[in-house]
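Note that this complex is displayed minus one protein chain, with the remaining chains in position.
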Amino acid sequence: MNYSKILKEVKAEVDLLELEGHIANYIPELAKVDPDRFGLHLQCIDGTHFDFGDSQMKFSIQSISKVLSMALAMKLEGVAMWERVDVEPSGNPFNSLIQLEHEHGIPRNPLINAGAIVIADILVSRLANPKVDFLTFVRKLAGSEEIDFDLKVAESEAKTGFTNRALANFLKANFNLKNEVEEVLDFYFHQCSIAMTCRELAETFMVFANHGCLLHNGERMLSASQTKRINAIMQTCGFYDEAGEFSFRVGLPGKSGVGGGIAAIHPQQYSVVVWSPPLNEKGNSAKGMAALELLTTKTGLSIF
Amino acid sequence: MNYSKILKEVKAEVDLLELEGHIANYIPELAKVDPDRFGLHLQCIDGTHFDFGDSQMKFSIQSISKVLSMALAMKLEGVAMWERVDVEPSGNPFNSLIQLEHEHGIPRNPLINAGAIVIADILVSRLANPKVDFLTFVRKLAGSEEIDFDLKVAESEAKTGFTNRALANFLKANFNLKNEVEEVLDFYFHQCSIAMTCRELAETFMVFANHGCLLHNGERMLSASQTKRINAIMQTCGFYDEAGEFSFRVGLPGKSGVGGGIAAIHPQQYSVVVWSPPLNEKGNSAKGMAALELLTTKTGLSIF
Amino acid sequence: MNYSKILKEVKAEVDLLELEGHIANYIPELAKVDPDRFGLHLQCIDGTHFDFGDSQMKFSIQSISKVLSMALAMKLEGVAMWERVDVEPSGNPFNSLIQLEHEHGIPRNPLINAGAIVIADILVSRLANPKVDFLTFVRKLAGSEEIDFDLKVAESEAKTGFTNRALANFLKANFNLKNEVEEVLDFYFHQCSIAMTCRELAETFMVFANHGCLLHNGERMLSASQTKRINAIMQTCGFYDEAGEFSFRVGLPGKSGVGGGIAAIHPQQYSVVVWSPPLNEKGNSAKGMAALELLTTKTGLSIF
Partner (left out) sequence: MNYSKILKEVKAEVDLLELEGHIANYIPELAKVDPDRFGLHLQCIDGTHFDFGDSQMKFSIQSISKVLSMALAMKLEGVAMWERVDVEPSGNPFNSLIQLEHEHGIPRNPLINAGAIVIADILVSRLANPKVDFLTFVRKLAGSEEIDFDLKVAESEAKTGFTNRALANFLKANFNLKNEVEEVLDFYFHQCSIAMTCRELAETFMVFANHGCLLHNGERMLSASQTKRINAIMQTCGFYDEAGEFSFRVGLPGKSGVGGGIAAIHPQQYSVVVWSPPLNEKGNSAKGMAALELLTTKTGLSIF
């Protein structure tokens, strides 16, 4: 597969598209990002790398971090965690309170905000130094010590995260939060604030394309079965109420964030991360969606 | 009308009923109340008083306070307040988040929790010393200085009021809370903690039976039109998702609280307050409902 | 009370209002009505009559018929009917399927479409000749033989009533319809098609203002208790999701129809019917609402 040529075509075609999008502004700090940034990094299972544009620039991974916290919770908590969070698509926006009320405080899946807050609660319970230990886990997956929280972003969200505070309190009212609301939210806001480049994030997600093992040394981080489950959840729940559209157009397990990033993998083939801040009306990167659709069309490689 | 005889019959008949009910336990401090307490006080527009049982014992008025805060907000804010809270029955439990989400942060009415929190926000904005000034207003209506917050109850709810905290944060996320969440909740939890006897509360509610004027001196506290509106809202929204049942069985405007109290009025006839802590499954005093139904049946006086 | 003068003022003031409204067009036959028609008829408990405008012109009473079918079902079926339909406000549009699904086929109240279809099913079961017998009942209340179905309207709705057909089938799927769907709908569409003048309808509704007895001869049609219940249900549920607004502005039990009619009563005082076809966005007659609000303001008579 000539990825180099294909990525060149993808960039050229996306650049011609006139996509409508807006920068996420509900977190003031995120609204400051340059809307014209656009980068992509693809790492193959054979270790080769391909990229274009701003692939070496840090961006806020936001909800993409939910895949990483879910993975760590699966390692630490095992199957018991599925009593506190389900694995079904939500059919509702990412921050919906409605299903949570109908379903008595059991979030639909770990990739909507309510579910990710339950996962954060599990990690706060399980980790000695939650924030430090989580960062250590992410750095290990990425194979890089250059990864850190963006404290301004974390602080900005702490000040304005009223919806997440509503969700956390509602979980607490339904006995599905063991720790203090503010402690869990502090962890959660930090988790979401992690800044990474496309390349770092592609390296991090490679573990999900590689049956749960680190690519560079083969160290097993997750069982094959856990990895399969994570990919299945990304496939059905990774794009809020656009999961079906993404599955339909792109055909890969993946996860988006309001920072404009999307990480996706093709099992045993590659991991890919694209970043462009303007979001479509469903909250996913408009250019990112288009780029990944072109990628799977041009490579002829989708999981279907 | 021989109220004395009628109340005697009401008490005797209710005492024979085997009603299932449970004490509200979501506020730990409220769970300590004696479930066998049962009192009623009726004050006629001519100033005569009738009562039975524990009518002189203080109890936590809880949500009944929402009528009083709504009345004060109407005085201070005028019709502008109806842009921030609607006047429709909710058709949902008192602490539901669902409608709030569907309706973009505009609570259905001022007598469900979300609506009362918006009202609390209005009062925090309008009053120089919100807690003190609100208490002064209630004391004036009651014609008594013996009325106060129960600080243990307020503190107990502050510690455990996760659902109200969820609602307040969701209102804030929807730009329908001007002040800080915790400041508004502090006021709200104090407001609900007010302790009154049946007699004190009946005197307080007399203003709604008397076209907005204090009975003892005729001083106008609310316009006739405001009073009509308050009564209409109590009629359609005063009993959570049992408003229709209450209207159907009792036929009076009224308001219940999880402390087991119910205050109701018959315009230009009387105000009546009943108290019995065990609640039916809809959250209204089981004996209280039965007593008021018997009262209107025996007097033949309902508004319909 | 100088009703003659008050009605003159009401008409003059409403005529000056620039109210937005649209004719109901989902039933093609109804869309043909002249939007400028405007009439009102008020009958006092002492038998005097007052009116203005097109009060002697027939219009399609539509949903106002639901009060009459509910009354007849209460006579025939007694309290058993409340196992099949509830008495709570719906908080949702009149033809909503949502609550019906959440609440397993038990409609919220008899005045929303789903509830009225259950009532129609009860009448089809109870009456020997449902359509004829229902008409006989209405004529008796009205004291007039000049009342009939409008077969064109009934037929028009039968052809286009897909939402009602959806509701009826859903009730059937939930075992809350005993007869055949089409038989029940045929009765229901006829019931709604009844054409009456403001005067005829005011005479008909007088029974609800007169404790259940016909005014001209005192014959008891409903018990006092049944009448109280009907009035309570009209108060809380008579105006779809504008019940609170009507209660708040007008303060009388009443019922509206998409034909532009509103019937309301003040117990032991009067019955009043107003008709103006253009509907506000909630589906209630815009001029009719305004006229009734002015009436209760000017007379100072509301139930609150």
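Order of writing sets the chain letters: A, B and C. Residues in each chain are counted from 1.
The rule is short, and it goes like this: contacts are C-beta pairs under 8 Å (C-beta built on N, C-alpha and C of every residue); 3 or more make two chains touch, one makes a residue touch a chain.
Just so you know, these numbers come straight off a predicted model, no measurement behind them.
Visitor: Which of the chains on display does the removed chain touch in the whole complex?
Guide: Its contacts among the visible chains are A, C.
Visitor: Out of A:His22, A:Arg37, A:Lys228 or A:Lys298, point to the residue that touches the absent chain in the complete complex.
Guide: For the chain that is not drawn, the touching residue is A:Lys228.
Visitor: Using the definition of touch stated at the top, determine which of A:Gly21, A:Pro89 or A:Gly257 touches the missing chain.
Guide: The missing chain is touched by A:Pro89.
Visitor: Which of A:Leu100, A:Leu222, A:Cys237 or A:Ala291 touches the chain that is not shown?
Guide: A:Cys237
Visitor: Hey, which chain A residues sit against the chain that's not shown?
Guide: With respect to the unshown chain, the touching residues of chain A are 86-92, 99, 108-109, 224-225, 227-229, 231-233, 235-237, 241-245, 247-248, 251, 253, 267, 297, 300, 302-304.
Visitor: Touching the absent chain: which residues on chain C qualify?
Guide: 96-98, 100-102, 162-163, 165-170, 172-173, 181
As a convention for this text, only the chains that are shown with their structure count from here on.
Visitor: Grab the C-alpha centre of each chain and report whichever is closest to the global C-alpha centre.
Guide: Central chain is B.
Visitor: Using mean CA coordinates as chain centres, what's the chain B-chain C distance in Å?
Guide: Computed value for the inter-centroid distance: 32 Å.
Visitor: Rounded to a whole Å, what is the gap between the Cα centroids of chain A and chain C?
Guide: 55
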